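Here you go, one structure.
A single protein chain has been omitted from the complex, and every remaining protein chain is retained in its original position.
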Amino acid sequence: MTDEFDRSGILSVDEKSKDSTIVFGFWMYLMTDLVLFASLFVVFVVLRGPEYGGASIKNTFDLQYVFIETIALLVSSFTCGLALLFAREGNVRGTVSWLLATFVLGAAFVAMEVSEFSRLLAQGLAPARDGFLSGYFTLVGTHGAHVTVGLLWLLAMVVAIAGRGLSRGNMRKLALFAMFWHFLDVIWIFIFTIVYLMGVL
Amino acid sequence: MNWQTLIFGNLSWSVLPENAIAWFGALTVIAGVLAVVGVVTYLGRWQWLWDEWFTSLDPKKIGVMYIVVALVMLVRGGSDALLMRAQQATSVGDSYGILTSTHFQEIFSAHGSIMIFFLAMGFMFGLINLIVPLQIGSRDVAFPFLNSLSFWLFFAGAALINCSLIFGDFSTAGWLAYPPLSELRYSPTSGVDYWIWSLQIGGLGSLLSGVNFFATIVKMRTKGMNWMRLPMFSWTVLGSMTLVIFAFPILTVTLALLYLDRTAGMHFFTAELGGNMMMYVNLIWAWGHPEVYILILPAFGVFSEVVPVFSGKKLAGYTSMVFSVWAIVVLSFIVWLHHFFTMGAGADVNAFFGIMTAVIAVPTGVKIFNWLFTMYRGRIRFESPMLWFMGFVVLFTLGGVAGVVMAEPPADYQLHNSLFLVAHFHTMIVSGVLFGYFAGLTFWFPKIFGFKMNEKWGIRAFWFWLIGFILAFGPLYLLGFEGATRRLDHYSSSLGWQPLFIVAGIGAISIAIGFSCQVAQLVATFRDYKRNRVGNDPWDGRTLEWSVASPAPSYNFAALPIVHSRDEFWEEKHGASTQEQKFEDFSMPKNTGAAVIVSSFVFLLGFGAVWHIWWLVIAALLGATIAVLVHVFNEDSEYAVSGAQLAHREAGLQYPTSL
Partner (left out) sequence: MRRSTIVLLSIFVLALAAATFLYVRSATIAVLDPAGPVALAEKNIIITATFLCALVVVPVFFLLFFFAWKYRADSPQAQQSHKPDWDHDSILAEVIWWLVPAVIIAILGVIAWNSSHALDPYRPLESDVATIPIDVVALDWKWLFIYPQQGIASVNLVEFPAGTPVHFYLTADAPMNTFWIPQLAGQVMVMPGMTTQLNLAASKTGDFNGFSGNISGKGFSGMAFTARAVDQQTFNTWIASIKASSTPLTQEAYIMLAAPSEYNPVAYYDLAEPNLFGAIESTYMNPGSAMPQVSQGMTVTP
C-alpha cells in the first residue's frame, strides 16, 4: 500500500483521551513492577531465616545511614512534585531547576547505596555468600537499578524540556516520570521497613 | 582472564553440534534462514517487507507476523515431538534408540518451552492483534509502538532459542528447569542460560502486550460499548491480559534469580548455603498455572464467537459467561500448589489447593453448557471452525475429567509426573488452546486477507489432527496408569510398554500429516485467492469486525461506530439498529523501525548473557537504551487523516485486495 493519506500536519485529535489512556497504561506498568517487587520481597523474607545465614548481616546495618538515604529519596520525591507544579504553570526554568535538584538527591541516594554495598563487600558479606545475602543484594539492588534508570530518564527529560520547552509530549512524559519516582519512593519505604527496621529490631 | 574469554566469553569451536542429528537440526535452521533470505532477495522484496511489515504498527499486520512465527515454531516443536516419539518407541531393553539421553533431554526441554512460549503465546497474541481492536470498534491499540516492540521481542526470543541448535546445547532440565538440576553444579553448560534468556526476552514481550491490550480494551472501546456489550472474545482477552499483568513479573523475577545463581554464584535456589529449591517451584508455578489460563481463555473466547455465528443464534447465557471468565481468572491464582502435591506440604494445604482446583471445573463446565445451549434450536453449519469446536468439546471434557481426578491429592500422588499427566496437559493445550486458535484463524482469516481459507484441506487437517491426537495421547493415559513416568529415554522391555509407545508414535505421525494438510491449505488458499475471495461478512457474523471491509483497512473504521446492543452488526443487518456515519479527523501512528532496532540489541544482549560476552551485553544495553530514548523523544510519530477525505473515499472506494 502506498501512502494513502496526507501525512504532513499533525492533528491534535482528542489529545485528552490519549493522555488518559497513557496514564492508565502507565499505572498498569507500575502494577507489573509492583508484582515484581512483591516477588522479590517474598524471596527475601523466605531466605531471611537464621538457618540461611541471616544473622550475619544484622549487626552491620547502620540504621542512621539508611535513614539519611531515606530522607534523600523522600525529599527528592517532594522536589519532583514541585517540578511538576512549575511545569503546569508553564515555568520552564523552575521546572528544570527542581528537576536538577531531584537529580542531585537521587544521585546522592544511589551513591550512598553503592558505598553501603561496597562496605558490606569489603567485610566479606558478598551476595554469593549465602541465601540471605543473595536476597538482600538483589532486592535492594533492583530498587537501586530502578532509581538509576529514573535518573537517566530525568536527565533526558531535562534535555528535552530545555530544548523543546513544555510541549504536550514533554508534559506527558514528565507526569509519568513523577508517577514512577513516587512509586520508587513507596517501594523504598517497604524496603526500609522490612529489610532494615525489621532486620535490626 | 585471557583475551579470548574477554572477546568471545565461553564461545569456542567446541560448542558446535556433536552428532549427526544435532548437525541436521543446525543445518536445517541455517538452510531455512538462507532460503528465506535468498527468496526475498531474489524477488527483490526487502524494501517491501521493511516498509509494509517489519516497521508497520498496524495490529493486523503485527498479528499476521505473530502467527507466521508461531507456525514456524510449531514446525520446530513438532519435529522435537516426532523425535521424542521415535526414541520412546524404539529405546527399550537392549536398544537405546536413536538419541543419546542428553540429546533426548534437550529435545523435550526445547519442545515444551517452544510450544508454550513461541507457538501458543505467539498464536494467541497474533489472534488478539488481528481482532481485538476491530471487535471493540477501535482504530488501533492503546500503545502502537509498544505493540510492535512486543512482537519483535517475541521474535528475538524465538531466534535466541533456535540459536542453541547451532551454538552450544540447550537445557536438559525440562521446560520449567527445576533447580538444583538447572543450577550450575548439575548443568554447567550454557544450555540453561539459553532457556533463561529466550524466555526472559519473549516473556518481556508478553508482559508489554498484556499491559497494552488491557489498556486497549479498558480505554479504547467505541461509544456505546459498555461492559455488558463487550464481545465475548474481548472479554476473555481482558481476563487473559489481567493474568499476564499479574503472573509474568513473577516469571521475570524467577528467571533472573536463577541466572544470578548460575552466573554470580548466588544462593536463591541452590541445594546448599541457604538456597531454597522449593521456593523456585512455588514461584515458577505461581506464574505457570495462570499461564495455562492465559492461553485457554482466548480459546474459550474464540469458541464463544464461533458457536453463535455458525449456529445463527445469540450466545446463550452471556452474563454467566462473563462471570465464569472472572471466576477462572481469580481461581487460577490460588491453585498453583496442585503442581506439587507430592512435595509433602501437609494434608490441610493439599486439601485446600485440591478443592480450589476442582472448583475451577465449575465455571469451565458452565461455559460448555452455554455453548451447547447456543447450538440448541440453532441452524448449525459444520464448517471447519465448528468442527474444531466439536473436537474441542469431546477431548477437552475428557481431559478435564483427568484434571479433576488429579485435583484429588491422593490420586495425584499416583499420577503426578507420569505420562497420564503428560497426556492430561496435552489434551488441555492441544485440543483446548490449539484447536481454538485454529478455529479462530480460519474464522477471522477472511477479515484480514479478503478471502477464505481452503475448506477442503482444512477439513482433512481437522480429521488427521483429531484422530492423531487420540492415537498419540490415549496410550499415554494408559501408560501413566502402568507406571510410566515422563521424560524417559529408555525403559526395560519387561515392563511391556513398547506397543503403546508405538501406537503413540503412529498418532504423532498422523498429527504431522494433519499439519502438512494445513500447509497445503495455506498454499491452496493463497494460490486460489481470487476464487476464494469473499465479501465483508462471509459467515453471517454478529460483531463489529464484520461490518468493515475485507481486508480491513489500516485504520479499521472510517467512521467510528456507535454500539447499541451486544451483537451490534447482527442487529444492524436485521434492522434493529442503524449506524449514522460521522466522519471525523483522526491521527494514526507512523511506521517505525525502532522496535526492530531495540529488539536486535536485546537479542545481542541475550546472546552475550548466555555466553558471558560481557562487552556485548554492555554495548547492547547501551544501544537498546539509546534507541528507546530516541524513539520516545521523537514527537513526529503520527500523521493526520482527514475525515472529509475518507468520507469521499468510502463512497466509491475499492480497497486494495492484493497483499
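Annotations
Per-chain numbering from 1; labels A and B assigned in written order.
Heads up, the rule we're going with is that contacts are C-beta pairs under 8 Å (C-beta built on N, C-alpha and C of every residue); 3 or more make two chains touch, one makes a residue touch a chain.
No experiment lies behind these values; they were computed from the predicted model shown.
Set against the missing chain, the residues B:V29, B:L82, B:I166 or B:L478 yield one that touches it, B:L478.
Of the listed positions B:V218, B:I334 or B:V404, the one in contact with the omitted chain in the full complex is B:V404. Of B:Q47, B:N226, B:T319 or B:T578, it is B:T319 that touches the chain left out of the display. For the options B:W53, B:F167 or B:F373, the residue in contact with the chain missing from this view is B:F373. Residues 101-102, 105, 172-174, 178-181, 185-186, 188, 271-274, 277-278, 311-320, 340, 342-344, 346-348, 350-351, 354-355, 358-359, 361-362, 365-366, 368-370, 372-382, 390, 393-394, 397-398, 400-401, 404-405, 407-418, 467, 470, 474, 478, 480-483, 485-492, 495-496, 500 are the ones on chain B that touch the missing chain.
In the analysis below, only the chains that are shown with their structure count from here on.
One simple way to say how far apart two chains are is to compare their mean CA positions; for chain A and chain B this gives 33 Å.
Chain B contributes residues 52, 142-143, 207, 210-212, 214-215, 218-220, 245-246, 248-250, 252-254, 257, 260-261, 264-268, 270, 273-276, 279, 283, 554, 584-588, 590, 625, 629, 632-633, 635-636, 638-642, 645, 656 to its touches with chain A in the complex.
Residues 1, 4-14, 17, 20-22, 24-25, 28-29, 31-33, 35-36, 39-40, 43, 46-47, 51-53, 127-132, 134-135, 137-138, 152, 156, 160, 164, 167, 169, 173 of chain A touch chain B in their complex.
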